[in-house]
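Data first, discussion second: the structure below is written as structure tokens.
Heads up, this is only part of the complex; the chains shown haven't been moved.
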Amino acid sequence: MKADVTVETVRAVEAILLVAQEPVPTDLIAQLVEMPSATIEQVCGQLAASYEEAGHGFQIAKVAGGWRFQSHPDLAPYVERFILDGQRARLSGAALETLAIIAYKQPISRLQIASIRGVDPDAVMRTLHGRAYIAPVGRDSGPGQAVMWGTTQLFLEKLGIASLEDLPPIATFVPDASLVEALEKTLRLDPDEVVEESARSDEAEAQ
Amino acid sequence: MKVAIEVATPVFEGPFDLLLHLIMREEVDIHEISLATIVDAYLLELAKMAELDLEIATEFLLIAATLVEIKSRRLLPGRENVDLDEELALWEERDLLLARLLECKTFKDVAKILAVFVDDADRVYARTTGPDERFAEVTPDLLEGLTIQKLERGFINAITPKPQMSINYYHVNPIRFTVAEAVEELMTELPRKLRTSFRELTANFVERLEVVVRFLALLEMYKQGYIEIDQVDRFGDITVAWTGIGPDAETNMEIDSYEG
């Protein structure tokens, strides 16, 4: 710990996080213990590291913009035995794909989502909204004034991340060259190239 | 050696999903992508869906039409008499399809990473217990100012059905008929006409979709030997002639036999 951080400050942070019912923003903790936010961020980070090192069954983690106590993932089997309805609601592939689009493209309208997925996202979006992973964040300024959607704090909690910036950059996901080539080749209009192609593969087979 | 493997038909989340699946499967299997195989497989899936679900998504058919156009463009080369506008339009549609496939694939990959995040996050449980009873006095009184009138209003609000804000954002009407129904119509229409053209057969249709459905129906009947199709100019009109012979003119024809 830094020299100017007293033991009391660290203990106060622990006490506050223990009684909190949702992630506590660093700024709020800083205000309560009268220390700079940067210091509190450091204190929390160091507390998290020290719990891990001591091998405790709990952690401090930064999730959805704030710090919180949570059980250690190693101990999920015990916790699930204890919390009877501990089974988490599973997200379907369609739900995850829709969430992925909303997370990276927000604010986005239903129509825009539909055109990316090629299917009506209505039912999936209703479920996601019901679970509060997505919410309307405004209206399009265009003529239709479509409702625009974005992800929520609960979405960040569901993913266990502190903010949207913790998601990998979209560039990471650009399909690799071989797939792009395969798609392009498949949909090529010019028949000459197709002939060439098959000639080449004949050659390959002959070897 | 190639072994045919029966795979349980997966549920496809839309036309891009299906098309990506088909193309990637081809790539893995034979390292050479045959558009013909993919178009046939796509149409086969489409036919299965058309039988299962009348409300089949319009996108499936629009993409089928684009695929079929690209395929026919390849099979019927011929540089003369090319309508440049139509040629350009086809290029545009192809590029659009390519771009949308890539975008779809990108978000499918993102979804996989999100699933990993979710799986990890599902293994931790947050503490949400709150302060214990020692702090009860400090805790603000939530019910201060609550009256029975407010409570009554709260209850009325709670049980009043919420307005549905869902808007119908599909500009295309839901499909009113299936490929199978179109075939049925044509089976009564064509024997009377004997010889006609695709444009004539679709002259009364407003929706592009209806045209596509008819087109798919004609392709099907062509494969079954009921009709002859001839296209003199590429992108020109298609003449349709009733052959009067089919595999078995007495019984209902099987629609789900696009492979061939």
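A few points about this structure:
Letters are used for the chains, namely A and B, taken in the order the chains are written, and counting of residues starts over at 1 for each.
One rule holds in what follows: a residue touches a chain if its C-beta (ideal position, glycine included) is under 8 Å from a C-beta of that chain, and two chains touch if they have at least 3 such contacts.
The shown structure was predicted, so the numbers you read here are calculated from the model rather than taken from an experiment.
This file describes a complex whose protein chains occur as A x2, B x1.
Everything below uses one rule, namely that only the chains that are shown with their structure count from here on.
Averaged Cα coordinates give chain A a centre that lies 29 Å from the centre of chain B.
On chain A, the positions that touch chain B within their shared complex are 18-23, 58-59, 61, 63, 68-73, 76, 79, 83, 86, 88, 91, 93-94, 96-97, 99-101, 103-104, 109-111, 114-120, 122, 146-147, 157-161, 167-168, 170, 173-175, 178-180, 182-191, 194, 197-198, 201, 204.
Partner chain A is touched in their complex by these residues of chain B: 13-17, 23-24, 26-27, 31-33, 35, 38, 57, 59, 63, 70, 73-75, 77, 90-91, 94, 97-98, 100-115, 117-118, 120-132, 135, 165-167, 169-170.
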